[in-house]
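Left out: one protein chain. Kept in place: all the others.
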Amino acid sequence: MSQVALKCDGVTVSYGALRAVNNVSHDFHEGRIYGLIGPNGAGKTTLLNVLAGRQMRHDGKVFCQGQEISQCPAYVRARMGIGRSFQIIKIFGEMTVEENLFIAAQSRRPGFQPFWISSSFDRKFREQLDAILELTGLTAHRDEIAGTLPYGLQRSLELGVTLLPDPKILLLDEPLAGIGHHEIQAALELIHKVAQGRTVLLIEHNMDAVMSLSHEIVVMNNGSVIACGSPESIRKDESVRSIYLGEDAQ
Amino acid sequence: MLLFLLAAGLTLIFGMLGVINFAHGAIYMLGAYVSFETGRRTGSFLMGALVATLVTAVVGAVVEKLTLRPLYDRPHFYQLILTFGLILVLGDAVRFFWGPGYQEVPIPQLWSGTVDMLGSTIPIYRLFVIGFGAFISIGLYLLLEKSTFGMLVRAASSDAEMVRILGLPVGTVRMAVFAIGCGLSGLAGAIAAPLFPIELGMATNTIIDCFIVVILGGLGNIRGAIAASMLIGMVRALGYVYMPGWVDIMTFVLLIGTLLTRPQGLFHRATRTA
Partner (left out) sequence: MKFTKFDIYFGLLLAAASIIVPLLNPGEATIQLLTLAAIWAIFAVGFDFVFGSLGMVSFGHATFLGVGGYAVALATQKYGLPFYGGAVMAIAVGAAFALLFSFFALRVSGIFFALVTLALSQLIFILADSKLRGFTGGSDGISGVERPSFMGIDFYDPVAYYWFVLGVYALVMLVVISLRSSPFGRVIAAIRDNETRADQLGFNINRYKQITFVISGALSGLAGALLASLLMYMNPQMLHWTTSGDVIIMTLLGGSGTLWGATVGVIVFEFLKEWLSSWTEYWYGVLGVVFILVTIFFPRGIVGELEKAFATYQKNRRGGVQ
């Protein structure tokens, strides 16, 4: 039985009378890929925000490798090995691809001293940087300004920046959003490759993609988890089918 | 109450336009000087107040159209800094017309003298100021909550794009709001003129007080502004009696405390108040 990498316990996020996330508890085991699905407004991104540390106002607890992190701000969680990509791409638009990745690398420097970089660190991270460039197919674009890249490449950079610090836990919020039909396969392969050896929680609306990638599916609706299990069992689950009624059931 | 008149304009401008008008104190000063000049030439305080209000409203409209409008798409601080630049311009403009010394406006005959009330002697003019302030606040409330114009203003402040799509004149509404805000400030200046010597320092001295009231009351909250100006008035009055040297310091501490703990104001309500 593998370790529990990430765990939430009784997490509730309320905005006045509205419960965006309603008493959600789940164990996310090491090395497994979890697909988080549900209709719009189900609370998926809010839950992700709670896990990533962007939503600090909530009831319930969050644990990482057994340690409680409920009150840890996002940057602390990042340093603990939680990486997160955003639905709306957040890269450093005014810097080049290489600079983007270098900032990501810099975040992993031990201690706080920010005024110079030792040359050994420099070398080590340049290797990792080149590896990520290779992995995301951005080597040819390393000197281009990130904001000028076509959308698909920006998505790749978003993933690259998230990956470079080598997080053990990956929280991906709609990593395939906006990707053109013919590029989806390549993107899926990339995510699959990247997920090896990591714990991944993935929000996606593309059902085929999420079913093919995930070990386990978690279904949310109106803030609560209404079902979870293997992709096959979820596909057959009546309650899940009914909440998707009227939407494109794939 | 005087503070309220000043603050009402400022909070209106911020609430509806999102602009913090640093030059508000300068407009107030302009109003005072214009009322002085008009009063001197016509002998009528009423005329002075009227002309002051009109002139400052027009200045406000012009400023909005020419200088603020081009900046609406830019980050907020550009407008902020621009209004600071305005202080410089208005300050020297006033100095150009009236020189650097100070002027005095006599209390109008009608409201001069004092009356004995509640155990103390109160100048009638002060009562007038309070009453006038109340009258204005009711008027503003009616304007913003009950009139079509008010509805337009409130719509434009929450979703300008939508209002524009509906074919309604967002630009004109903005200009009108700014003009009204400035006019109120100019009127405050005219009303204040008999109470204090009119001089150039008014521009920068009053703006801080204005901010205090507006922040405490909640940016954009007119009712809050009333409550806050009364609160400040009381704090000041008590302070002058018991701890005279500390009044200013106390008000600042109150301001800083509010900014940090309840930046939406002490009198904020969940629903939007005009």
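Every chain is named by a letter (A and B) in the order it is written, and numbering of its residues begins at 1.
One rule holds in what follows: a contact is a pair of C-beta atoms (placed from the backbone, for glycine too) under 8 Å apart; a residue touches a chain by one contact, two chains touch by 3 or more.
Here the structure is a predicted model, which means the values were calculated and not measured.
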Shown chains touched by the missing chain? A, B
For a quick check of understanding: of B:Ala155, B:Leu168, B:Met230 or B:Leu259, which residue touches the chain that isn't displayed? B:Leu259
Candidate in contact with the missing chain, chosen from A:Leu36, A:Val62 or A:Ala104: A:Ala104
Which listed residue (A:Val24, A:Cys64, A:Ile91 or A:Ile132) would be found touching the missing chain in the intact complex? A:Ile91
Which residue from B:Pro70, B:Pro106 or B:Gly131 sits in contact with the chain not drawn here? B:Pro70
For subunit B, which residues reach the chain that was dropped from this view? 20, 22, 67, 70-71, 74-78, 80-82, 84-93, 95-96, 204, 208, 211, 215, 245, 248-249, 252-253, 255-256, 259-260, 263
Residue numbers in subunit A that touch the chain omitted from display: 52, 54, 73-75, 78-79, 83-84, 86, 90-95, 99, 102-104, 106-109, 112, 114-117, 161, 165
